[in-house]
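Here it is, the structure in full.
Missing here: one protein chain of the complex. Every other protein chain is in place.
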Amino acid sequence: QGAVSALKGHNSNAPVDVEADRIEVQDRADRAIFSGNVNVRQADLTMNSARLTVAYSGGTSGTQIQRLDASGGVTVRSPSETARGSVAIYDLDRRLITMLGNVTLTQGANTVNGGRLVIDLDSGRSTIDGKGVGGASGGRVTGRFTVRPSGN
Amino acid sequence: QDLQDRPQGPPPAGGAPVPDNDEEITFSATSLEYDQDAEIVTATGDVRMLRAGNRLRADKVVWNRKTGEVTAEGDVAVVNPAGDTAYGENVRLTDTLKDGVIENMLLVLDDGGRLAADRATRVNGVSTLEHAAYTPCNVTDSSNCPKTPSWQITAVRVVHDPVRRRISYNNARLNLFGLPLLWLPGLSHPDGSEGGGSGLLMPDVQYSRTNGFELALPYYIQLAPNRDLTLTPHVYSKVLPAMEAEYRELTSLGAYKVGGFLTYGTRQPATLLPGTTPAESSRDIRGYFEANGRFQFTPEWSLSASTRVTTDKTFLRRYDISRDDRLRSTFNVERIDADSYLSIAGWAVQGLRTEDRGGMQPIALPAIDYRLRLDDPLLGGKVQLQANSLGIIRTDGQDTQRAFTAARWDLRRYTSFGQELALTAYARGDVYHTDEVLATLTPTYRGDEGWTARGIAALAADMRWPFVGEFMGGTQRITPRLQLVATPRTKNLSVPNEDARAVDLEDSNLFALNRFAGYDRWEDSSRATYGLEWAVDLPRFSLSSIIGQSYRLDSRPSILPEGTGLSGRYSDIVGRTTIKYGSFVQFTHRFRLDKDNLAIRRNEIDATVGSSKTYVTAAYLRLNRDVDRTIEDLRDREELRLGARVQFANYWSVFGSTVIDLTGNQEDPLALADGYQPVRHRLGFLYDDECIELGVTWRRDYDDTGDAKRGNTFLLRVALKNLGR
Partner (left out) sequence: CGLRPLYADGGKGSVAQSLSQIEVAPIPGQAGWLVRNAVSDRMAAGGSGEKRYRLEIELDDQLTGFGVRRDNAVTRERRTLRARYRLVDGATVVLDATAGSDAGIDVVSSEYATIAAEQTALENLAQQIADQIVTRLALYAKRTQAEQ
């Protein structure tokens, strides 16, 4: 379980493919809304949720996704950890994933739960605190870590 | 190092989810940062961490999962499973939360003891503290303001090893009420977490005129959880040192204890007159041995035994071991079930009184008593069959063997008038054998040489008629009682008297079937015994008073000696009055008045006034029975005992007691005393709080027989309480 987290060095520019039951494109607002078993994959990062809103910038060189907003029970999975929460915002430009509402981050046997999770894909650092909307643990972060077997 | 409580107090038990297994750390915090690459977890904001029973609380905790090092800062408190809480400013621990370095640490042990240190490192649970201080005393007074603990031990280094359960110091200094007193180079003591291990107990310091200064230093060795040995060397300034040992063991069947006291010194005969130099004093081994034990083999069978022996009569008094004047050795095998009782016992006594001659003291071997209770099918009463046998052996005196079987029938009924009626029938057959009769001084105790048999019978009816009524808001009870006893003559003087020598009529044996003690004498006089009991029970006050007398119906001369209150046809009047007012006043008066002139024959008053902390107690005894001189046993006496204890300033108390022998020649013409002869006084101060007992006692003894000299004894008592014992 000691594998270094795969989040670090995730390539935010990799192609993003999305599957969903329904899709509604709002061209003038440069926005597309997917709903029903939405599944987003980018390189080895996947995110599924009930609804997804994709904001992209139209322009001469084709569409460029700027931000994904998922809601209705979001699960973000990477090869080394899984994060769950009620709402997730993936800002590709600033390479930040923010999840809110009863967030749990599990990595192997370690789990952490709190109100809000911010994963910084550049530094590979994830910060959890009790703020966020209606944090279940009343503003506290709780967690469970296993000591490595060589633990002295 | 500051022994006071830290502001944030121990971490509360909750706060973090409970880990599933010892390999898991759970925590809770206001926020947490987890740097995946460096594998550093940083928790901030009232952080609680929990691992295998160890709880940690801090403002900020950084845990490097690679190196396993946990650093906690800001009001850190760590509690181990044993309940000891360590506080510190910043703490570096391993992720087992057990070992590491703590600055400005305070360790509060589960049993209340405290260890504070400028710097503490803990490896595998062993804490080593630099510039530390230990105290088991409270550090705050009743109104919770900080106070200097009554005593504390400061040391350059202190090591607390929970595995060996010991706290050891080097270069330690004991200071009492803040002033450094005693330098203790290599002190170590159990940490009190598990019944304490071996170690020095508190020394006893004493000064007495006979032995000079005495220092006793007990060393306690715990051989096993159920076996221990205490060795106490006694060092004196005027006599050779002595060694005391006590071994105790708890077995699955019971427990026993073996103890002894051994020294080498001058033996002096007890009959020595005061002031004269001992004619033939011999320097010899002097010692005392005692052992006792009790074993319960089955729910019915049990054995209890005890023996106490000393080398010479004045040894126990001289070395202030005990003031007993008779040392009893006995064993008793008992079988007890709901309806039967069996006792096979033996008694031997070493008399230490001046007039005791070893050879004359009886050894009772065996003393067997068996009783069986059956229901009487015919009339519904209760039948008790009894078989008894006794063997008395004297090395140079009269020997006696006795055996008897007895049957007693009792029937209890209520009459329709509310009377309690008890009918009794008693029959007994005795067989005696005795020899060397002339060796006994008192003729009436001798009996006839050789074999003698005897029969005893008695019928009795005992009626009590209790009346109850209201009285001043409480109840009162008046109970007249009448007992009629019919019993034929029986051969008393032809059998030896070994167990019926202590005869004195009082309220406890007034209505007994046989007012002699023991079995060798039977009061063979038909009589009527009448008495009245009056009792009042108010909410905080109770009084009960009994008075009674008996009248002999037949005119046969009684064998009861003059002065026992039973010699005349009318017996003396006996009674008892007990008065209790809440738990504040307790007064008991027992008396026997002469039947003719109501002169006081026996007067025993006990009075206690006060609460459990501050009280005065007095006991007065006056025996003025004028028993016939040839019976040397029932002497007359007069004695006053006073005692008092005053508790002031919630830890200090002063106590005192005195015993005065007031026997003069109008009570006992042969008495040596002159009507006012103090026997001993005692006066003492005691400071006693939750962790130290400091006492000084002055005692003056007037006993100057043998080598016990009249004089003062001063005892200093210092006891450091819950020093991990």
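All chains are identified by letter, namely A and B, in their written order; residue positions are counted from 1 within each chain.
Going forward, a contact is a pair of C-beta atoms (placed from the backbone, for glycine too) under 8 Å apart; a residue touches a chain by one contact, two chains touch by 3 or more.
Bear in mind the structure is a predicted one, so any value in this text is a computation, not a measurement.
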Contact list for the unshown chain, restricted to visible chains: B
Sole contact to the chain not displayed, among B:Val646, B:Val659 or B:Val718: B:Val659
Chain not shown: contacting residue from B:Lys60, B:Arg569 or B:Arg635: B:Arg635
Contacting the left-out chain in the complete assembly, out of B:Arg323, B:Arg540 or B:Arg556: B:Arg323
Residue among B:Asp46, B:Asp59, B:Asp399 or B:Glu498 touching the omitted chain: B:Glu498
Subunit B, residues in touch with the chain not shown (by the definition above): 270, 317, 323, 325-326, 328, 334, 336, 338, 341, 343, 347, 349, 351, 353-356, 360-362, 364, 373, 382, 392, 410, 412-420, 465-471, 475-478, 498-504, 506, 508-509, 512, 517-519, 537, 588, 590, 602, 604, 619, 621, 623, 632-635, 637, 639, 641, 659, 661, 663, 672-673, 677, 679, 702-705, 708
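We adopt the following convention: only the chains that are shown with their structure count from here on.
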Euclidean distance of C-alpha centroids - subunit A vs subunit B, Å: 76
Subunit A residues touching subunit B - in the complex, by the definition given at the top: 4-5, 7-8, 105, 109, 112, 114, 123-130, 137, 139-149, 151-152
Subunit B - residues contacting subunit A, complex: 16-17, 19, 23-37, 41, 43, 51, 63, 65, 68, 94-96
